[in-house]
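Input: a single structure, listed below in structure tokens.
Every protein chain of the complex appears in place save one, which is left out.
Chains here go by letter, A and B, matching the order in which they are written, and residues are numbered from 1 within each.
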Amino acid sequence: MTDDDKSGSEHQPGELSGPHLPILNQPSTRRTALKAVGAALGLAAFGRAVSPLWSIPENVSVDEFLQQHYKELSEADKKKVFERLEAETKENYGANVTISDPQPIPGVRFGYAINLSKCNGNGACMEACNKENNHHRGVDQSYIRVLEMSKGSLDMEHGTTTFDHTVPQDDKFYMPVQCQQCENPPCVSACPVEATWQEDDGIVVVDYNWCIGCRYCEAACPYHARRFNWEQPEIPAEEVNPDQGYLSNRIRPQGTMEKCHFCLHRTREGRAPACLEACPTGARVFGDLNDPDSDINWILKNKRVFVLKEELGTKPNFFYFFDS
Amino acid sequence: MSMSSTTDSIQSPVESADLIRSYPGFLWWGLGEATNGGLRFYVWMFALTAISLVGANAWAHQVAEGMIVTNMTDHVSWGLYIANFTFCVGLAAGGVMMVIPAYLYDDEEMHKVVIVGEAVAIAAIVMSTLSVVVDLGRPDRFWHLVPGIGRVNWPVSMLTWDVIVLNGYLLINLHIVGYLLYMRYLGRKPNPNWYVPFVFLSIAWAISIHTVTAFLYCGLGGRPFWNTALLAPRFLASAFVSGPAFIILVMRILRITTGYTAAPGPARTLIQIIRVAMTINLVMLASEFFTLFYTGGAHGASAQYLFFGSHGHYGLVPWIWTAITFNIVGAILFFMPSALDRGSVRITACVLCIVGIWIEKGMGLIVPGFIPSTLHEIVEYSPSLVEWKVTAGIWAFGILMLTVLLKLIVTVFTGEQGTAEA
Partner (left out) sequence: MRQRLLVTGLLCAAIGGGSMAMTRIVADNAASVSDSTMEHSAGHDRESATRPESERRATTFAVSIRKPSGPPRIATGVHDLHGNAVTVACSQCHTVRQPNHQNKAAGDLDEFHGGMAFSHGTVSCLSCHNDQDYDSLKLADGTRIEFSDVMTLCAQCHGPQMTAYQHGAHGGLTGYWDLSRGPQVKNNCVDCHAPHTPQFPRMQPTFKPRDRFLDKPRTEH
């Protein structure tokens, strides 16, 4: 290495003494030429190394790349975006779908409650969610996880989600967990780009076309409610649910975050969530917290209700109760 | 340097124009200088480039096929990348904190070390930024993070803060290093008005980047393992170890390869800093340990898994005990008197502490935050080959940058001495 220093310092005194453009002083040696060749080779090698990226322009159109945040889209923009997404779904999944954008019903704030005395852990809700929300079939994705818990403890450490026996077991109870649509959602504060926010009816949504996939929200959520698209979801054309919402169950792009949205494409039209309809035990109750006469409010008033991890101050709009 | 006279600051307009005109010249010269060297230098640079390219290739695959090629899951949603990010931020902060004694105590001897620290900081910041970029599921949407054209969740999101402070820190340090080098290159005395305020700013900023990075984790109420007020102080303490240790290593390598030396004084100062910081770090680790295990409960679950394994899962146990052993042995070595004069002892201690802290702050801090998950499921994680490749690529690129910077620094500083002698 000492040779290098010498060769280095040989140039220096001259260059350092004159504060004028040394580019002119630099002799055009063979070395410079070699460096140029080296740089060219290096660039070529870099181009080769990142060649898998060249497939991206096919998948990400210019329009998609430049698409603005949901809240900045005008009605006309939305129409164009939805049409593009419908066409892409047709092309990539072979399914004809309609993408809608139902808005919150004025004055409504959604609440959901689960009767833990009824739930028997059969998991029909998970399956319904998978079908309704166009989840990745490869991993049987679902926004819901059903925990099998030991009677006598609410400590989830004694719970498991991988049980595979007839239910209910006598010494167990069952607790489905999904997004609690927190009133004070830590996931929303976490997001660096406002790709996820709370709507007026309390539903926390994600703009799948704005999310950068940093997964900070997933780290922030205390309820394991968020799911990341580790790869492009696979869904057979005949299984694609064609009734899709932009902020809800449209097929999500790879590398973005998703979560339970209380089936807003259904519930904002007045319909019950898919998981509720599927529940064979009738353990699920859904409704408007602002309506004093709603079923959900009757439960809050007449049952002993609790929320998960209340001490965290997330103020869930999702409740659990027991009979009697 | 800091004592330079004020006459330098009074420059005629003509001279100022000259300065600006010759700045591109300086850059061009720097480029030439950075790519000059002997066979060993070229082999070194070639190897680093090759590793970087392997990393770039692995990353390109990851972007095209999806993050499925990593071993991260919805349960452990951050892994090696963010672990490495955390360490690099610490390195960046630690590098500059060396500046504190140099300027506060006006220790002339330290200045040669300080500029190396700044260079380390620049390389480390670039590495940490790259670590975040490779962790994104949609790097093509990176522009969403850019204030003005994107949509920035400021001041609420800690991640936004982090992006801002990291970039600010990079700019400050680029300015300081660039300015000092440029002045030396011109053969002038640097004007303190042009860099001393920035040096102080960068000291404060160094603390802020590390604090904000700690807040990134400890602000999450749902992750009891991270949700401790001690996290930020621990980050700072370990940064005061890894930073100086890394600088000692770099100085050592510079001495061997280029003969660029500083008097023994700075090294002693560095070791003093490390001694104190490492002790504080270990004390805080111990008190953390106490709270976690004496009271138990939800806070203890991750720690239980980390240190002893739980429910038949022991994935991180070897990692953390390696880290603790390295840290303790490293600390003991630093406390031996021979650390001050025997190079081998010092270097071993540095390597041990760097590796120890890399594990402790990376795999030992990020991963157990996710195990058990928020629903208390235990899903283990170990990085995939792609993740190792990408991380190695980032390190290779960082070291490549550092080599170039150091080469410039050494050339300019030793060159100036030469002129002075002449």
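Observations, loosely collected:
Going forward, a contact is a pair of C-beta atoms (placed from the backbone, for glycine too) under 8 Å apart; a residue touches a chain by one contact, two chains touch by 3 or more.
These numbers were taken from a predicted model, which means no experiment stands behind them.
From the set A:Q141, A:Q181 or A:Q254, the residue in touch with the chain omitted from the display is A:Q141, counting the whole complex. Taking the complete complex into account, A:A124 is the one of A:A124, A:L154 or A:V307 that touches the chain left out. The missing chain, though absent from the display, is touched by one residue of A:D63, A:D155, A:E269 or A:E310; that residue is A:E269. In the full complex, chain B touches the hidden chain at residues 61, 65, 68-69, 71, 73-75, 379-382, 384-386.
Residue-level contact of chain A with the missing chain is found at 105-108, 113, 115, 118, 120-124, 126-128, 130, 138-142, 145-146, 161-168, 230, 267, 269-272, 276-288, 290-296, 298-299, 302-303, 321, 323-324.
Simple rule for what comes next: only the chains that are shown with their structure count from here on.
Computed centre separation for the pair chain A/chain B is 31 angstrom, with centres defined by C-alpha atoms. By the touch criterion given at the top, residues 18, 21-22, 25-26, 28-29, 32-33, 35-38, 40-41, 49, 53-54, 56-57, 59-61, 63-68, 70, 72-75, 77-78, 132, 135-142, 144-145, 150-153, 156-160, 163, 185-187, 216, 220-223, 256-259, 301, 369-370, 372-377, 410-412, 414-416, 418-419, 422 of chain B touch chain A in their complex. Touching chain B in their complex are the following residues of chain A: 1-5, 7-9, 11-13, 15-17, 19-23, 26, 31-32, 35, 38, 42, 45-46, 48-53, 55-56, 60, 65, 69, 72, 145, 147, 155-157, 159-161, 177, 186, 189-195, 210-216, 218-224, 226-232, 253-257, 309, 312-314.
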